[in-house]
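All protein chains but one are shown in place.
The block that comes next holds chain A.
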Amino acid sequence: MKLLTHNLLECHIKGVTNKYPFLVEAQQVEQTEVDFNPDFLRRMYPKLDWKAFKDTAEGLKLEGLPDSVTEEMLKSDEAFLRAFHHILLEVDVEEGALICPETGRRFPIVKGIPNLLLNEDEC
């Protein structure tokens, strides 16, 4: 699971209101190389929740993301774009869990795949 994917997920247990973002418990993290594509980053940036992204990265001891992002940085700050790219796409949580911020329910991440399937009584 990439942090990009994590940024798009929330807990969907019926009745839960504090559902975003999931806390990430990482037992095994891998790095995979992904083609650097600044245009992709510029397109995805407005769709992300930056605070959730930065907080989650820091929880995984991934430093280097700024508190806020300016247009100028997205346009031409190569060092920023490289760090953004790396943390967004090249870090894969292989084994661990996503934890609902309200209920503490653990959703396992196995072989890089988060499993958000609910039990019948949670739907």
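Basically, a contact is a pair of C-beta atoms (placed from the backbone, for glycine too) under 8 Å apart; a residue touches a chain by one contact, two chains touch by 3 or more; residues count from 1.
One rule holds for everything that comes next: contacts and distances are computed from a predicted model.
Visitor: Since a chain is absent, check the UniProt entry for it and pick the matching name: "Ribosome biogenesis protein BOP1 homolog", "MMS19 nucleotide excision repair protein", "S-adenosyl-L-methionine-dependent methyltransferase" or "NEDD8-activating enzyme E1 catalytic subunit".
Guide: In UniProt, the chain that is not shown appears as "S-adenosyl-L-methionine-dependent methyltransferase".
Visitor: Please pick, from A:Met1, A:Ala57 or A:Ala97, the residue that touches the omitted chain in the full complex.
Guide: Counting the whole complex, the residue in contact with the absent chain is A:Met1.
Visitor: If the hidden chain were put back, which residues of chain A would touch it?
Guide: Given the touch definition above, chain A has residues 1-2, 4-5, 8-12, 20, 32-35, 37, 39-40, 43-44, 47, 89, 110-120, 123 touching the missing chain.
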